[in-house]
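Starting off with a structure, shown below.
Moving on to subunit A:
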Amino acid sequence: MNLDVLASCFATASCAVTQVSTGLIVGMLLFLVASGLSLIFGVLGVINFAHGAFYMLGAYFAFLCFEQTGSFLAALVAGAAGAGIIGVLFERFFMSKVYGRDLLMQLLVCYAAILIFDDLVKILFGAEYKLMGMPESFATAPVEIAGGFIPGYYIFMLGMSLGIGLLLWLGINRTRLGKVIRALAINPQMVGALGINTTLLYAGVFGLGCMLAGTAGALAAPVRSLTPGMGLSVLIESFIVTVIGGMGSIPGALAAALLIGLTRAFGAIGFPLFVDGLMFALMGLVLVLRPSGLFGARAT
Partner candidate 1 sequence: MRAGLMRDLLVAMLGLLLLLALPMVFPQPSLRDFLIYVIAYGLLAMSLNLLVGLTGLVSFGHAAYFASGAYVFGLLMQSGAVSIPLAMLAAVGGTALLALVIGAICVRLKEIYFSFITLAFQMFIHSIILTWVDLTGGDQGLRGGIPRPPFLGIDLGEAHTLYAFAAVIFVLCLLVMRQVWQSPFGYTLRMIRDNPARANFLGVNVVRMKLGIFVLAGAMASMAGIIMALFVSGAFPEFGFWTTSGEAIFMIMLGGTQVFLGPVAGAFLLQLLNHYVTIYTHHHGLVLGVVILLIVLGLRRGVADFAAAWLAERRATVPPAPATPEPVKTKAAG
Partner candidate 2 sequence: MLQIEHLCKSFGGVAATRDVSLGFPAGSLTAIIGPNGAGKTTFFNLVSGHLRPDSGRVVFEGRDVVGLSSLEIARRGMARAFQVASLFPSLTAREAMIAAVTAHQRRSWSLLRRFPLDGSRAKAEELLELLGLAGKADVMSSSLSHGDQKLLDIGLALAMEPKVLLLDEPTAGMGPDERWRMIEKVHHLWQAKRLTMIFIEHDMDIVFKYAQVVQVLKYGAVLAQGTPEEIRRNQEVIDAYLGTDHHLALAEEA
């Protein structure tokens, strides 16, 4: 516990700027993962416990592609598309078989998927930590704001994830396809009766959710070390984000993700041992006082 350091960080602009920027990128990555989780739950009514694995897959696909091509843009696309495609396959061949069955079975399918993906990554890439390294195009001098330095890549990440979030929100709320997806969440029979292929739509939504996780993984690859099982802590944190923000709500996910990101960034210098505890305390508080989350549907 070192609250003096925390207080002095708040007092100096440079430290505050650095921590805020760290908090923002942690938060935005969580937002991408959590909005995918939330989207899948909102439309399909299942919780994808294997969601963290798709974050990991995205990171490794990006890593592989970057190694081969050296293009970060290609790596980003590879991470997103790879996770999305595997997400669709996973939904079609495994997850869709347990819709409407015991929750126990859904849990087990996800559990099996995590075990398999983690082990496959271990076989293909090795168990040790991997570093992708910063793409050259971002190896510029960091931007200085009020004495604090923000790496150019951070600004790119922020912009990217904000853009994706906005696109997602617009797509769901302003397009015809979005309308159909929202209808699917409420009354799948009705959507089916209109001659729309709901099976395809389910797979698509699941894939889109996984793609969001994969994009987050690809974006994180240059700044985080890669390891099999890296998805788990992200999964738990995005759980917390969806609980606080409210399941199924994208604005809620954004607000909660930023809250968690900033809590982590400032907690890390003030009370590193209690950061997790604080996150869980926040979640517990929300569950007790407002079980539906800040923006969401009821959980009880």
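With respect to how the candidates were assembled, all candidates are chains of the complex that A comes from, given by their letters.
Rule of thumb we're sticking to: contacts are C-beta pairs under 8 Å (C-beta built on N, C-alpha and C of every residue); 3 or more make two chains touch, one makes a residue touch a chain; residues count from 1.
On a predicted model such as this, the values are computed, not experimentally measured, just so you know.
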item	value
Touch assignment for subunit A within the complex, options 1 or 2	1
In the complex, subunit A residues that touch candidate 1	41, 45-47, 49, 94, 97-98, 102-105, 107-109, 111-116, 118-120, 122-123, 232-233, 236, 239-240, 243, 247, 273, 276-277, 280, 283-284, 287-288, 291, 299-300
